[in-house]
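Removed from the display is one protein chain of the complex; every other protein chain stays in position.
Note that the chains take the letters A and B in the order they are written out, and that residue 1 is the start of every chain.
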Amino acid sequence: MASQAASTGIGARIPRRELKRLLAGHGRYIDDIRLSRMLHAYFVRSPHPHAKLVSIDVQRASRAPGVAGVLTAVEINPRCEPFVGVALHRAGHRSAPQRLFAAERAVWQGQPAAIVLADSRAEAEDAAELIEIEWQPLPVVADQFQAIAPGAPVIHHGMPDNLAFDFTMEQGEPAKAFAEADVVIEEELRFERQMAMTLEPRGLIADFNPSDGSLTVIHAHQSPFQMQEIFASHLGIPEHKVRVVAPDIGGGFGLKLNVHCDEIATVVASVIFGRPVKFCVDRLESFVSDAQARDHRIKCRIGCKRTGEITAMEIDDIGAVGAYGMPMRFNVAEGMMAVVMTGAPYLFDSYRARTRSVYVNKNLIGMYRGVGMPFACIVGELLTDLAAHELGIDTVEFKRRNYRPKSALPCVTPGGQRLETVSFHECLERLVELMDYDKLRQEQRELRGRGIHRGIGIGTFCEQTAYGPPYYGPSGAAISTQDGCTLRLEPSGSVRCLTSLTDQGQGTLTAVAQIVAETLGTSVDEVSVAGNDSAISTYGGGAWASRGTAIGGEAALRASTVLKENILSLASAITQTPADELSLANGQVINSKTGLSVISLAEVGRIGYFRQDTLPKDFDVQLSVNASFVANDKPYYMANGVQASYVEVDADTGFIRLLGQWAVDDCGRVVNPLLVDEQVRGGTVQGIGAVLFEECIYSEDANLLNGTMADYLVPMAYEMPDIVVSHVETPETSTRLGAKGIGEAGLIGAMGAVWVAVNDALRPLGARITHQPFTPERVLDALARAKPAEPPVRP
Amino acid sequence: MGDVELIGDEEVEVVATLNGKPLKRRAKARQHLADFLRQELELTGTHLGCEHGICGACTVLIDGRTARGCLTLTAQISGKSVETIEGLSDNGRLAELQQEFIARNAAQCGFCSSGMLLTAYELVQGGEKLSRSEIREHISGNMCRCTGYHAIVDAIEAVLAKGSR
Partner (left out) sequence: MKARNFRYVRPASLQEAYRTLAEAGGEAVPIAGGQSLLAGLNMRLSSPKVLVDISNLVELTGQSYADGMVRLGALTRHRDLLSSAIVRAHLPLLAEAAPHIGHIAIRNRGTIGGSLAYADPAAELPACAVALGATLVLGSAKGERQVKAEDFFKGLFETDLRAGELIVEVKFPEVPTGTSTGFAELSRRHGDFALVGIAALAILRAGEIESARIVYFGCVDRARVAASVSAALSGAAVPLEDASPYAAAIRNDVKPDDTPGLRADTKLHMATVLTRRALNSMVEQRTAWAMSS
């Protein structure tokens, strides 16, 4: 009875249900879709990080074969309200208004200046080469320090300087706590620019219908609702006439959550031409047009007593956020998360933190998996590991002593974060057992004696997931954190679900099916789930900030609970059995006491839809229900976890080998352990990629030097370790489902663990590395800088 | 150089075998095989991730061996046999791999999967029992951004263990 639901309901290991279709080659990704009379778009972009657009002549290009037209700022910009990426509740946050195209000036390399519309992409690219465009390079602000140097050129003439935001917070008495500390460890960390690098680049098909003024956009985007609102408000199209539908998407990771001006311009082009317009970014283009991430410098320090208590922590962060504030998502998030989350797992009272976001002549920084939480994890874990070693305490023992225990919950951290249902000690003990920590330490010791340098790193984190209204509301951004679910019992007894969630591979729609199936006592195979469409479901959010199962799943739970009541009520009326004696199992309405079937769901459906004449006259059949969920007062659900990394550093070549990786995660109630495991694994490899491989390399004057897949190093299979995953479940107590988010955890924990592991390997050689990614050259340079007493590097 | 304009054709006739059936089509000389499959034949299971041969999303089989669709001119397949994800899925030759991949969720967004499956297919054709490290080496030219590769290696290992071709 319970067994069928248990095998496909909450807790079941079910693969993402779309895989059967996708692995047969039957996916429908944006570039697979064509509409009649569709034009293809190609953008001409500024090759300079900062330049005056002296002149642009599109005559020859307009007459090229297959070309329908070429548009510049003159046609495009007036049709879109400028974007101002300012968070209203962040005092002093500034951004210049952003128009879609460069008009007089380009302020980042890749900023679009013209769009060619043609019958094919190839013809559009051919025509683009005929555009005569003259640029006059201007002085470039290339990094944070140039941006805030006295007398620096100010990128946006309306602003007094290049500072977007400057925020400081202080708790306790940090100056005193550092002065009284027995040990103070101080470091300066450097993080290069990185990219989400989804395998499928961005894309959309904009389809404006001039006869009724309606707009449909097939958009590889994580939040159709966000884009529906933007197209309506910025292009002046009534919102109820805008529909945004996401097709199959080849990876999001936050990249496809951002607002990209080339995508908006594609929609404008469709409005102007009155025809569908497809824009699919190609790989070379993605390097100069995708929102980027991670460009930060962080000074940090920790103070400890000889007994091992932490007395204080401090960070001073500065991020180079590109030329404008990212619309909707702003450019302060990475820095603010670093500020509020650093040290959160640890007991200490005194804290000082500062973050600045500054404008530079580079592409916009946007959302990418983890956002600022990797910084918090790395700072906290590196400093505690260094401090522990300085004090002669094993790093795991140090954590045991300094983690916030369950008995101290709920509590508020010095960064202002509320912790309620976290499980630091439990996860750590599970990790220690999983990796056989003592054995690895012994192995490390023995091998060090033979000149082999292995390192062990632990990466503890807690993570804000599933942000709620208190987080976005005050910012002024029209981002809804609710999600909704419409459920319909079909006449045949199966169930159709429409969710406001989206799915780019993480399997949220499968998790929703499991929740509905379990609640309605039916098999997941009897439940279909559709999402990704701003027109068909209750208003919602979509996919970001690890929110799908936590929020959308809760909405599905509530909707299915209501539907269950309605089904039982109808079954009661049909069978003359009291509703409180009935329940659902195996696709049947059953007598709760005897377990025997009273009536099938199919029969309930048949009568409910086609034979209402047999029902009492005032009986209200409601076999289609709708519910939304949002927690009005909850800014986030705090999840936690811990990872370990075991590495070997070749001190002669600087190359790093990954020998093992272990992850323990507490994301609350686990709806589908298989999907959770795989989210952790995928995130872990992205985190490893960030620490060891990935970098946007710029010249001193902000020219991108490595804009191909041969030169931007995404992790491939050979270098990656096997990843062991384990779960701890401390349910969220404020929802019925009890799930928290998991999407970003793998990346966050991995980054902390690998940072510490590599430094642990280098420690006996007197070297420390703090410039990410840890390329072989940076490892060798760290070794070369090492204290002279250590053995020199063998040539 | 007046003569060079007389050399060659902008459009070529392609005579080949595609997924076991005869193919005869005209194609633009400059069109690569992946675009030809996707645009002219509407076989969109072969994907474009980079168009310069690094990511492996466009992998097809030519005369039974993997090749990058983006680094093959359509014109070059004349006289050859080409197989795509659709063909190998329809004729069941990928069934075991697909089953093992799906059971382990060794795919998430699915964009790399066509190329990954065809690369894995070439490996299991060899029939050798390989170590995890050797499996990783074999798929080292197929980028996946979602799974972290672990489950993919598990799936291929499972098929190799079964020992069937």
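Convention: contacts are C-beta pairs under 8 Å (C-beta built on N, C-alpha and C of every residue); 3 or more make two chains touch, one makes a residue touch a chain.
From a predicted model like this one, the values you see are computed outputs, not experimental measurements.
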Hidden-chain contact residue, picked from the options A:528, A:561 or A:706: A:706
Hidden-chain contact residue, picked from the options B:23, B:41, B:71 or B:103: B:71
Touch list for chain A against the chain that is not drawn: 120-122, 125-126, 282-285, 652-655, 693, 695, 697, 699, 705-706, 708, 710-711, 713, 715-716, 718-719, 775-777, 780, 794-795
Where the unshown chain meets chain B, residue by residue: 1, 3-5, 7-10, 12, 29-30, 32, 35, 51-53, 56, 59, 62, 65-68, 70-73, 75-76, 78-79, 119, 122, 137-138, 140-141
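Operating definition for what follows: only the chains that are shown with their structure count from here on.
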Of chain A, residues touching chain B in the complex: 15-16, 18-20, 22-29, 31-32, 122, 197-201, 248-251, 253, 282-283, 504-507, 674-675, 677-678, 681-686, 708-710, 714, 716-718, 720, 722-723, 746
For the chain B and chain A complex, residues of the former touching the latter: 30-31, 38, 43-52, 54-55, 57, 84-86, 89, 94, 98, 101-105, 107-114, 117, 132-133, 136-137, 139-153
